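With one protein chain removed, the remaining protein chains of the complex are shown where they sit.
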Amino acid sequence: MRRLLGKIRRTGRVAEPPIPASEQPAPAAAAEFGGSVQIRHVDAGSCNGCEVEIASAFSPVYDAERYGARLVASPRHADVLLVTGPVTRNMADPLRRTYEATPEPKVVVALGDCARNCGVFAGGHGVIGPVSDVVPVDVEIAGCPPPPEAIVAALRNLTGR
Amino acid sequence: MSAVEWGLAAIAGLAVVAVLAALAAPQRVRPTTVGSCTAALGGAGIAVGVLAAAGRRGAVWLPELLPLFGVRLEFDPLGGVFTAVAGAVAVAAALYSIGYTRHGLDSRTVQAALPLFVAAMLLLPAAASVATFLLLWEAMAAASLLLVLAEHRRRTAVAEAGGWYAVMTHAGMVTILLGLLLFAAHAGGETFAQLRAADLSPAMRSTVFLLTLVGFASKAGAVPLHVWLPKAHPEAPSHASALMSAAMVNLGVYGIVRVGFDLLGGGPAWWWLLVLGLGAASALYGILQAAVTTDLKRLLGYSTTENLGLVLLGVGAAGLFATAGNRALAGLALAAALLHVINHAAFKTLLFLAAGSVLHATGTRDLDGLGGLRARMPATTGLFAVGALAAAALPPGNGFVSEWLLLQALIHSLPATAVATAVTMPLAVAVIALTAGLAVATFVKALGVGFFAKPRTPAAESATECGPAMLAGMGLAAAACVGLALAPTLLVPALARAVQVAVPGTEAATTGRLTLELSGITGSMSPLLIAAALVVAAVGILAALRVFGARRARRAARLWDCGGGGLTARTEYTATSFGEPLQRVFDDVLRPEQDIDVTHVRESRYLVDTIHYRRRVPDRIEHRLYAPLLAAVRAWGEAGRRLANGSVHRYLGYGFYGVITLLVALAVTR
Partner (left out) sequence: MNSTGAAGAVLQLVLVAGGAPLLAGLMRQVRARMEGRAGAGVTQPWRDLRKLLRKEPITPRGSGPAFRAAPTVLMATALVPAAVAPFVTTASPLDGAADLIAVVALLALGTVTLALAALDTGTAFGGMGASREMTVLALVEPTILLAVFALSVRVGSTNLAAIVTATLHDPLRVVSPASLLAAVALAVVTIAETGRLPVDNPSTHLELTMIHEAMVLEYSGPDLALIEWASAMRLTVLLGLLANLFAPWGIATGASLTALPLAVGVFAGKVALLGAGLAAAEVFMAKLRLFRVPELLAGSFLLALLAVATSFFLA
């Protein structure tokens, strides 16, 4: 334990200076969030590249939690559905059910090129279409994968902090 | 004739009327007439018990009724409390039986046994001589046996349960008989007054106490003599189970208190340590078995063992304190034990009647096959919830009040001078605490798995609410639970008088109208104020929510199943799965048995067709203690048969050699 305490003291603060919020207008529903956003991540068929970037965005370096965003386990606790990947056939119904399980006001964020327009998987036989074909999308974050700065910028937009 | 004597006459008269009604009434109206007469009988019992507990005296002496000894009945406050409890349980159970006995329990024998059973239980606390006591004890045992065997044509398990019950209750009767006869022989008389005045040697007193303790502890369901309880209570019809669990087992406690405190006048500390140890073991073992069983009525039966264990713990502690000279604490502990007897009677009646309602509606007692009853049987669910809150000993239920009093009595015993007290009191508190925690888990399981969520079998799906008579019986028991929870202070004077009989020189354990304030020691608790505070808080929260929250309407949505779909009743947690973590923790004590049967596909042994998995948690005491005993008895019997091989010559030889041996022995000893 002493070694860990020493390491904590030596490492100090790792979080980098805040990244500015994105310039896109926030969706209407985000006005009611008031600085607190709970996010439920749904992997609709992604290659996991976006998941790595999400993990980085919530890591100590970028620390998206400082803006009031937090990952939760149940869609009933969530305000934002963060969907990654093109929607595959097997995940279409689960994605719809997750959307219906989330209470109002809710925002759907399509993260990554695959979620926006199927990216490199467009036309694949297991893919139904982009996320907007299954649930209504409010915010899109471009990139393959989008860098953590873009994710944090979009989240700052939603929380308003 | 005093009021109490009129009451005794009323009890006897109503009992006769009820039995005649059972024998004479046509089958269609038999349950109703017998049920109403028995309810009236119970009412008379309540009246007499309350009068006796209020201090009224009355004695009846009937020399012709029993050859040689006559019947002697005399009420005192201690007996009054037990009679009142038995009467109250009888009223609820009898009203319930009007609706319950429609489906096949209305034969003359079974119907006549009910009022006999109730009358025996009402009169037993008034017995004032050894012969009366034994007569009523045997009447109670015989009548209850008839009730247990009521459905023996429908299920084979009933006969086995009846067998165990008959043997154990009569073995207990034999030890009580021996003990009381020894006592009466050395006291020179058989009335309780003569027994009280007797002067026995310490060894004889201990012998009497131990013999009667064995019998009474067996009746009370104390470990290791409890084995009949989880067999007989599930198989008996539900109103009989309620009577047995809530009224009959109390009489075991009554016997110990009467003989140990009153007739023998107290004894050395090791007696009471033994009672305390029996109580602690019963409480722990009972609730542990209840926590892992899936049969609803077996769960309630083991819960009876647990609660009576707590009562015996209180009685033992009271005896310990009395021996050490601390009368105030002894009075408090005994008052707590008696209050727990009353509380347990109320909630156990309610729980057994509700379980019977479930059995009546679904045909099954297995918690793994129930569920979803809150929508189909809302009244039964609500009433069971009241009983479960009380049984889990949580505020604002009534079980919490008596448990609090018992804990206060034990906690205030330290600092003490005797090492025995200093060692046993913390262990006793730990046992009560573990029991309380396990009881909470058990009743959350019973209520949550049995009544909530979705039905697990078609039987549970087709359940309907029970009839008005059954609801009336349950409602009375629930009203008693609520009354005891909110206003236990009303019982304090009666309990004080009862405790005075056993431990003379004590005053009322608590004072105060709204609050239970312990007299002589610092401590107070007000169940009424706690309940009121909870209600006020809840109302305040709802009002605040109305003002500050929920601008949006409430929406009904699909259960969150992770999106995968297809949530059926099969994915619900069952009682087996609910109890599994506890069963794992207490693996060494419970030793569950598992059977796994794998059927392979005919073509290839590498593919599995079906797997049958069966897991049972047997009663380990029954396996380790009774099974070898029964095997030894059977071996003796087999060996004895070899003696009787049919040869007349051998039998003549037995007789001849027997006479020779006897003559030689007489010659030598002269």
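Just so it is clear, A and B label the chains in written order, and each chain counts residues from 1 on its own.
One rule holds in what follows: contacts are C-beta pairs under 8 Å (C-beta built on N, C-alpha and C of every residue); 3 or more make two chains touch, one makes a residue touch a chain.
As the structure is a computational prediction, the values presented were derived from the model and not from experiment.
Peer 1: Which candidate, B:G163, B:G448, B:G483 or B:P504, sits in contact with the chain we can't see?
Peer 2: The single option touching the absent chain is B:G448.
Peer 1: From the list B:A142, B:I411, B:A459 or B:V482, which touches the chain that is not on show?
Peer 2: Checking each option in B:A142, B:I411, B:A459 or B:V482, the one touching the absent chain turns out to be B:I411.
Peer 1: Which candidate, B:V29, B:V585, B:A644 or B:A665, sits in contact with the chain we can't see?
Peer 2: Spelled out, the listed residue whose C-beta touches the missing chain is B:V585.
Peer 1: Thinking of the whole complex, not just what is shown, which of B:I11, B:A322 or B:I432 touches the missing chain?
Peer 2: The missing chain is touched by B:I432.
Peer 1: Looking beyond the chains shown, say which of B:E138, B:E465, B:E517 or B:E622 touches the absent one.
Peer 2: Considering all chains, including the one not shown, the answer is B:E517.
Peer 1: Residues of chain A in contact with the chain that isn't shown?
Peer 2: That gives, for chain A, the contact residues 1, 4-5, 8, 11-15, 32-36, 38, 60, 63, 65-68, 70-74, 76-77, 79, 101, 103-105.
Peer 1: Footprint of the hidden chain on chain B, which residues?
Peer 2: 291, 371, 374-375, 392-395, 400, 404, 407-408, 411-412, 414-416, 422, 426, 429-430, 432-434, 436-438, 440-441, 444-445, 447-449, 452-454, 515, 517, 521-526, 529-530, 533-534, 537-538, 540-542, 545, 548-561, 567, 569, 571-573, 577-582, 584-585
By definition in this document, only the chains that are shown with their structure count from here on.
Peer 1: Going by the contact rule at the top, pick out the chain B residues touching chain A in the complex.
Peer 2: Residue list for chain B touching chain A: 552, 555, 557-558, 560-565.
Peer 1: Which of the residues in chain A come into contact with chain B in the complex?
Peer 2: My answer: residues 74-76, 93-95, 97-98, 100-101, 103-104.
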